[in-house]
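Just one protein chain is left out here, and the rest sit where they should.
The chains carry the letters A and B, assigned in the order they are written, with residues numbered from 1 in each.
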Amino acid sequence: MIIEILKGNDAKILRHDEKVILALVPNDKLRTTAELLFKAGCYYATGVGVDERLLGVGFSMYHIFNCESEKRYVILKAVASNLKIPSITPVISGANWAEREAMDMIGILFDEHPEPLRLILPDDWPEGIYPLRKEFHYNERPPKVEFKPPKREKKPGIMEVPVGPYHPTLHEPEVFELHVKGEEIVGAVYRGFHVHRGMEKLAEERMTINQIPFLAERICGICGYTHNCAYAQAVEDAAKIEVPERALYIRTILLELERLHSHLLWFGVAFHLLGFDSGFMHTWRIREAFMDLAELLTGNRKTYGMNLIGGVRRDIDEEKKKKVLEIFEKTKKETKEVLDNAVGMKELISRMKGIGILPKKEGREIGVVGPVARASGIDTDVRRDHPYAAYGDLDFKVPVYKEGDVLARFLVRYEETFESFWIIEQALDQLPPGDILNEDYELPEYAVGIGATEAPRGEDVHFVITEGGNKVYRWRPRAPTYNNLPAVPIMLMGEKLADAPIIIASIDPCFSCTDHMVIVDGEKVCRCSLDDYLGRL
Amino acid sequence: MNTIFIAVNLAFALLIAPVVDGFERKIRARLQNRQGPPILQTWWDLIKLFKRPTIEPQDSVKSLYKLAPYVTFTAVLTAYLIVPTLLPSSINFIGDFIVVVYLLGLATLSFVIGAFSSGNAYAQIGSNREVSLFMSEELLLAFIIGTIAVIGKSLSFDQLFPLPLRISSALALILLFLVIYVASARLPFDIAEAEPEIIEGPLIEYSGKHLGLLEYSIFLKRLLLYSLLLNFILPVQNPTRLIGYLIGIMILSVVYSTFEAYYGRFRIDQAVKLMKKLSAVALVVWIIALVGW
Partner (left out) sequence: MLLIPIGILVIAALVGLSKAKIVLKIVSTLSAIASVTMIYIGILGLRTTLEFKCNLFNSPSLFMSLNWLVFRVDSLSAFFLLILGILSLCASVYGIKYMEKYFEKEDMRVYTFNYPIFLLTMYLVLICWDLLWFIIFWELMSLFSQFLVAFEQSEEKAVKAAFKYFCMTKAGAEFLVLAVVLIILKATNFNANYSEITSILPAYLLAHPGMLYALTFALLIGFGVKAAMVPFHSWLPDAHPEAPSNVSALLSGIMIKLPIYMLLRFFLSFFPLKPEIGIVIAVFGVLTLFFSMMYALLQEDSKRLLAFSSIDNIGYILLPMGAGIYFLANGNQLFGSIALAAVLFHTMNHAFFKGLLFLTAGSVMYETGTRDLNYLGSLAKKMPLTTFAALIGSLAIAGMPPLNGFVSKWMIYISTLSSPATSLFGIIAIFISAVTLGAFVKYFTAIFTKPAVKEIDAKEVPVLMSAPQLLLALLCIAFGIYPFIPLKMISQALGSIGVPLASLVVYPSLVVPKTGSYSPIVIFAFLLVSTLIALLLIPSRGSVVSTWKTGRSEDLNASMSADAYYRDFREAFNEVYVLGDASKGFVQKVAKIGKMFGTKFEVLSYDLDSMLSLAMILIVILVAVLGGVSL
């Protein structure tokens, strides 16, 4: 069906296999195609701007759609003519950030974009310098320009409460600005991208294809391994590398272990934000066992460093297997006890029930992923829809709740936690014999690959264009929080200020994942102005 | 004699209030599977704060902002002239139940005005919550005062300590126990301060000596309320009173901090509604007291 839509719109199919359809769409048909895809049930995953001038193409934009019904990713490629590409944001609001990012980084202009404002670059970044163009080098320091935040009109009756960049709720520097009437939130503005580390540029210019996994793992301090996997899968997809089955199982085990500790961490944070510090302490105590497990299996408590293209670096032997199951027996019981206790606490539940509601329709349009989507009745899970690693062979449930409130997100994570135990047990049980690393591969030139994993926070998409040799031409990781964050202002609207922290936390935001993209002068915290946003409120 | 007793009681309160908090911190830590700080840690914290300089925010009303912590502190301290702690005080005419309640009200008021004067958005929201909670908690407290006054036919402490053994007095003291829990700004009622939500609300701009004074006055207020509750129970002129008092403080600390460890924070509307419901219960208790049970 999708292929018909594409063909019906004069698209040129560049790649068509069971995982990915890549099609070059003419600019005048781009918006209709995107709209038709969206209506066909494909939601917008992300968009990647690429400087393809070295390939003789010019600037291009890859819109990536996740088509669950066909278990495929569909990539629409559009090439800028005269730097211009029609914007698809008017029909798919989820494309807003991706297009603005391409605008900032590559300098593509999107026709009819509803809010063509800076997203990532700080306000004192000079005009006309685009960091992800090939002529910009990773160690360049552009001159700062003078920036004065314009004076804003204060509206009587509406208090502007700053949340961030430094706020105990936020464990990373981000800016929310809540407009409150009394304690009721009547407006919310988000401004992020304060922690730019320039990873993409660094990977393109400085790193080899087998070094990037270690960089990718450092995108996030909690769910790093899932980024690592997604990257490896993207390259393996591009180069059609066969990964040994045992390695896939080991990846699965580690991914689920990561989900376990990440969810427990989230429970702790949520309890802390709700003032239930005992729960916080106890979940983190239990989490400690998983950190030890990770150390046992990989040598590291965090940032496992296990992946290479084509497999993993360490094997799991019988002794480790036994140990894991042993520890699981205990932790499973403890986890159940603590979480069930919490679920039984009326006060705690009443703080989560019915607040921060994200309706399904809005969620779909924004393209929320992971537990946030599943809590709003959107039945999506990369593990099931686009089976990777060993998930295709394993049995697990995908919890879906219709309520869309914070409690639903809590319960989705609650159920997932126990699913993860189950998945690891299965994987350990079925662990096939064999090699763990396939080093026998050739990297093709300029092949497009896509790798997606279900991170604890949702779908994690990595897009890679190889450069041949041992380099990548373009690598674009898209963390789940990137898609979930735009939903937060919707959730906050009309809620009490007291609930803002738990609502923000309910998407399990990982700001540094989202902010990894670009080099900014490292010493200076960017000043950001919200005025343009405010004008529209 | 009387003056000496009061002086001893004051000194005791000033010394012990932070220790009680240290003790509670220890208990909470044990319940949360932590080692916990030493019992004197609260004292060390206070001493450290008293050594630090203070900071005045630019948008604040300086005089009010600076004076408020002192008034808060002394208002609580003044209440110790009336409520005996370690030693039972003989009849003095400094004040009665009403005066104590109003002195605590004065402490809240000056705390809130100081916070409002800081010019910080969070401080205003926090103080707003503080006053909302204060008003609703006062409804419950008013019923308790009324009940106790009806039981004891008096508002003067020398008539009220200890309360006669009746059903209504037991119920009134249980309610007083709850009010004290609410008034001592603990979880789930630390709504005004709520660190993860509004960053300690009214305290947000206070630092150094000011912060030290405000925290000190919170500890003093807790001990005062503990003493008030215990005085209603303990016999006045009895050598066992001293031991009973000290054990009572320990028991209250343990019970309160256990409560605290097992609750999440209320939202302000939930807390106010709870206070309203409890007030309805208090009305029933008051009626029971009227009936004479």
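Methods note: a contact is a pair of C-beta atoms (placed from the backbone, for glycine too) under 8 Å apart; a residue touches a chain by one contact, two chains touch by 3 or more.
Fair warning: this is a prediction, and the values are worked out from it, not measured in the lab.
When the omitted chain is restored, the residue from B:V8, B:I39 or B:L106 that touches it is B:L106. The residue touching the chain not shown here, chosen from B:L163, B:L252, B:V272 or B:I288, is B:V272. Take subunit A: the residues that touch the chain left off the picture are 149, 151-152, 154-167, 173, 175, 177, 180-184, 525, 527, 529-530.
Touch with the hidden chain on the side of subunit B covers residues 50, 53-61, 63-64, 66, 69-71, 73-75, 77-78, 81, 92-99, 101-103, 105-106, 108-109, 112-113, 116-121, 124-125, 127-129, 131-132, 134-136, 138-139, 141-143, 145-146, 149-150, 152-156, 159, 199, 204-205, 207-210, 212-213, 268-269, 272-273, 276, 286, 290.
Just so we're on the same page, only the chains that are shown with their structure count from here on.
Per the touch definition, subunit B reaches subunit A in the complex via residues 28, 31-34, 121-122, 124-125, 128-129, 187-188, 190-191, 194-199, 261-270. By the touch criterion stated above, subunit A contacts subunit B in their complex at residues 159-162, 167-169, 180, 182-183, 271-282, 285, 345, 347-348, 350-351, 496-501.
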